[in-house]
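First the structure, which I've put down as structure tokens, then a few questions once you've had a look.
One protein chain omitted, others in place.
Per-chain residue numbering starts at 1, and chain names A, B and C are given in the order in which the chains are listed.
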Amino acid sequence: MRQAGRHFLQIPGPSSVPDRILRAISGQVIDHRGPAFGKVGAQALEGIKTIFKTQQNVVIYPSSGTGGWEAALVNVLSPGDRVLMFETGHFATLWKKIAEKLGLKPEFIEGDWRGGADPDQIEAYLAEDKNHEIKAVCVVHNETSTGGVSPIAAVRKAIDNAGHPALFMVDTISGLASIDYQHDEWGVDVTVSGSQKGLMLPPGLSFNAISAKAMAANASATLQRSYWDWADMVGPNKTGYFPYTPATNLLYGLNVAIEMLHEEGLENVFARHARHGMAARAAVRAWGLEVLCNKQGQESGVLTAVMVPEGHSADRFRATTLEHYDISLGNGLSKVADKVFRIGHLGDFNDLMLVATLAGVEMGLTKAKIPHNAGGVGAAMALLESTQIAAE
Amino acid sequence: MRQAGRHFLQIPGPSSVPDRILRAISGQVIDHRGPAFGKVGAQALEGIKTIFKTQQNVVIYPSSGTGGWEAALVNVLSPGDRVLMFETGHFATLWKKIAEKLGLKPEFIEGDWRGGADPDQIEAYLAEDKNHEIKAVCVVHNETSTGGVSPIAAVRKAIDNAGHPALFMVDTISGLASIDYQHDEWGVDVTVSGSQKGLMLPPGLSFNAISAKAMAANASATLQRSYWDWADMVGPNKTGYFPYTPATNLLYGLNVAIEMLHEEGLENVFARHARHGMAARAAVRAWGLEVLCNKQGQESGVLTAVMVPEGHSADRFRATTLEHYDISLGNGLSKVADKVFRIGHLGDFNDLMLVATLAGVEMGLTKAKIPHNAGGVGAAMALLESTQIAAE
Amino acid sequence: MRQAGRHFLQIPGPSSVPDRILRAISGQVIDHRGPAFGKVGAQALEGIKTIFKTQQNVVIYPSSGTGGWEAALVNVLSPGDRVLMFETGHFATLWKKIAEKLGLKPEFIEGDWRGGADPDQIEAYLAEDKNHEIKAVCVVHNETSTGGVSPIAAVRKAIDNAGHPALFMVDTISGLASIDYQHDEWGVDVTVSGSQKGLMLPPGLSFNAISAKAMAANASATLQRSYWDWADMVGPNKTGYFPYTPATNLLYGLNVAIEMLHEEGLENVFARHARHGMAARAAVRAWGLEVLCNKQGQESGVLTAVMVPEGHSADRFRATTLEHYDISLGNGLSKVADKVFRIGHLGDFNDLMLVATLAGVEMGLTKAKIPHNAGGVGAAMALLESTQIAAE
Partner (left out) sequence: MRQAGRHFLQIPGPSSVPDRILRAISGQVIDHRGPAFGKVGAQALEGIKTIFKTQQNVVIYPSSGTGGWEAALVNVLSPGDRVLMFETGHFATLWKKIAEKLGLKPEFIEGDWRGGADPDQIEAYLAEDKNHEIKAVCVVHNETSTGGVSPIAAVRKAIDNAGHPALFMVDTISGLASIDYQHDEWGVDVTVSGSQKGLMLPPGLSFNAISAKAMAANASATLQRSYWDWADMVGPNKTGYFPYTPATNLLYGLNVAIEMLHEEGLENVFARHARHGMAARAAVRAWGLEVLCNKQGQESGVLTAVMVPEGHSADRFRATTLEHYDISLGNGLSKVADKVFRIGHLGDFNDLMLVATLAGVEMGLTKAKIPHNAGGVGAAMALLESTQIAAE
């Protein structure tokens, strides 16, 4: 039977794509070597810099975010290079596995999946590396599997404190355009992101923002690469073109997305996500459940991962909720599989959509017979009422 | 500043158009005299009969619903004809004014705008008309200005009880495809409807479903008409064509709308609307406010009109709610202007959208400082949880 | 079997709708009483004036062009009024029939369907009407059934020469935004048009541009009217609103259409149509066939009606052409049924589309075994090459 009304896509990405962007990506394809394309490309390449808060090069790949991870590594590293990574959760672990597949030697600072990366541990680790054999420090900014946010500026400071020359690489695939991110100011060397989260686009684009230091490293790095090679990108990019056929229609959408983000104002976008994160956590507390991220100040405005009580299945709950309330929630991944569900509250989103989302969770908890207190929706509404931003 | 997320269009029509229909109406125009069009037209003309539950002709006009009202009158009546109408609310009153403008003599049974038409009063009125000078009885099925539903089958019975030969004309502009309607079974002679409510289309089409008796009346009726004349329509309609250029793209959408309604199942569609009406009224009661329709069994599943406390402005409330929560609510019209607001819960709609809608109202009441109790959203959720339909 | 590639919709309207407009009309419906709508409506109502070249009111109906004809008549005339019309072709004849249906007394100056209206005959006719019983002169600007264009400024002069006070009403349904039209400058009282021709929109909107004299006539005219009554329109129109639910999504498209016309420049649009008309006629001459319009200077840039040789069927030719070359051509209507076919070259159209269209005709003539010389396409190309406009 057809389900009436809108589906609520409340996974932590892909996020729902606004109609305006969907219409943009349905534009007719144009000649990627012709003069009209140059304008589209230049607008995208310049525009995306304002989102990464960088004056430096940002390259755009037709690929998933996974491709962006690989690109970051192969462009600046050489076989056997030691790399320091931090286990913030499932996606940090995946990035590490990719590093291993590519012939690098990642070293993993273990984490409990309940918060962001710890600058102190990173500083201590690097301080031990007297010979500066570690070539890169890789941190996930917004860990999509847990809802924990790493303090990127503090990690930068930690590296500096250790006096370590390693490149600093950050994955903000699910953080960009939802949580403040400052590629230049924070001294990040390579930032990885994707299209389908805060940028409100369908999946299919990934990004690398590149510092001068990283670009220099590219010249000597010997990991095998072709598709991902920045060196081939930056020349054509100067005039708005690409070395191979770009994903034209997603670039149409990207230009509109950037325009929409600036129409709202980036700082307003960040405040909106933060406030929705607070409201979601208020609901979780009211239900008597626990938020996976337990480090204060590191809870994400992008998603809220919720732990289900011992003996209950988060996946059965999600299936029930999808069936009865037509809402998709994110699943728990690897270590927390079936133990948590994730509520996405990112992208093109507002107060009433959040209430609907939390209502879907609350009614789903009842339907799936997961013990909880009522009143989560009410608690979130109270928070929203008490914190509404004037401008909104 | 751009408002993020989806606008909630919760007026009682136009209702939000599903993406599938928006995409259909964005199809390229075709030759309205060519063979491909004949299939589109025939599908629309046959399909719409299943929604009116009729085997008889339904004509489709490129016009607003207002045009459908005019068409119904001019096709079967002659200058100076007496017509019995019932004051269910603003739209019944508008229809009466049109009748006056067209040179008819409408007689109005006064109503209190808090329910549907009263069959007993109609029967009594007709019984007085010994000479059968009254040529038509006109009733609004779902009064969009009040949320009161008229018992159409009972009105039919009332006319029969009075032994009166008047034509029976019903406006179900906002009822069709949301509340059960049976043109043939209920013995209606002319049913008027429009595209932008339960049919989930943009505005721009109106409909007349026509009984054999009404079609016969067309031959002798002398009200001036050309654009609206059924006589010119029925011939070309037989093969799927129209006497003048039809609104091609809305017909594309109509075919998809009919398909979607049958995919869900008309009876499921009706049950869904009824249940959402109940939940909305539960919220209103919890707020300590009053629903305008006070006749039990006549409350609409399409919309809920809510009375604001004496001394408060419904329009200011609506403006506040639009500004702060990006939700459009319907205004009070003429007699109830500024005294009520109307919550639309019709068309392509589901449980979570209803919760979001009611949350917008509840938070808006607070923001606009209209005295009310909290807990309306919670009451609605409780009702939804306790009544969920298996199939949904 | 699916036919690959684009269908060529080369009837003289509806014309192919540009993607940009199709995307606009697929926007979500908004509250037609809310603040956002006021901007959409005001933009449309102001913008359309620039296309009619008028400073006066233009009303917009959700209706076909036929409705626009009816509106023009019922707003300014009274039952039994004498009206002078000119038989330019099928559509002039239809308008006359509508006048009759509405209780007017149209008088028809006969024409041969091979050109526009003759100002001299009109002047002579009016001069005879010493008592000024004729209340309106109705002329079709671009006769869609023949491709003959009436000299509107000259007709105005003819009326003035006759010293006659009749209202001057013009149908430019298929001329507007393709052929120069000046409502104010030419002293037209009511101009009728529609959305699906030069405005490049789907069908569903009609227009009346109204002079002050016509608006004054509205007050005393007694033809029955409600839906079409200008008096109800002009008030709400002042702030961008409508007295009944407008066809929101077509208004979105209208705003984009007006924007596109001005981006190209109206005078460029007119020159383009004129040049394409010349090229089409060059092709017809090369084929050794005859253009229906035989008055020099009155041939339309919108369409070219072509006479097929005696003993051949234009409709069979059109069916052959549609089947084999996926192109829709216009049929001959009433007096010229099956004797002519019509090539539309209007709206969003360019040189290569014209060549494709003429190639479809030329190859279709061969396929349908209609005697003709080859070389029509070549002749059109030669003309296009020799006349190309710098700016294009």
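To be clear about the criterion, contacts are C-beta pairs under 8 Å (C-beta built on N, C-alpha and C of every residue); 3 or more make two chains touch, one makes a residue touch a chain.
Predicted model only: the values in this text are computed from it and were never measured.
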item	value
From A:Gln43, A:Thr66, A:Asn268 or A:Ser313, residue that would touch the chain that is not displayed	A:Thr66
Which residue of A:Lys101, A:Lys238 or A:Lys369 touches the chain not shown here	A:Lys101
On chain B, residues whose C-beta touches the chain left out of the figure	19, 23, 26-28
Interface with the undisplayed chain - residues on chain A	7, 9, 11, 14-17, 22-23, 25-35, 61-67, 70, 79, 98, 101-103, 194, 196, 202-204, 223-227, 229, 243-250, 322, 328, 331
Interface residues of chain C (partner: the chain not displayed)	1-6, 8, 16, 19, 22, 260, 263-265, 268-269, 272, 324-327, 348-353, 355-357, 359-360, 362-363, 366-367, 374-375, 377-378, 381, 384-385, 388, 391-392
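Basically, only the chains that are shown with their structure count from here on.
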item	value
Intercentroid distance (Cα basis), chain B paired with chain A, Å	45
CA centroid of chain A to CA centroid of chain C, Å	54
Sequence positions of chain B contacting 2 or more other chains	16, 22
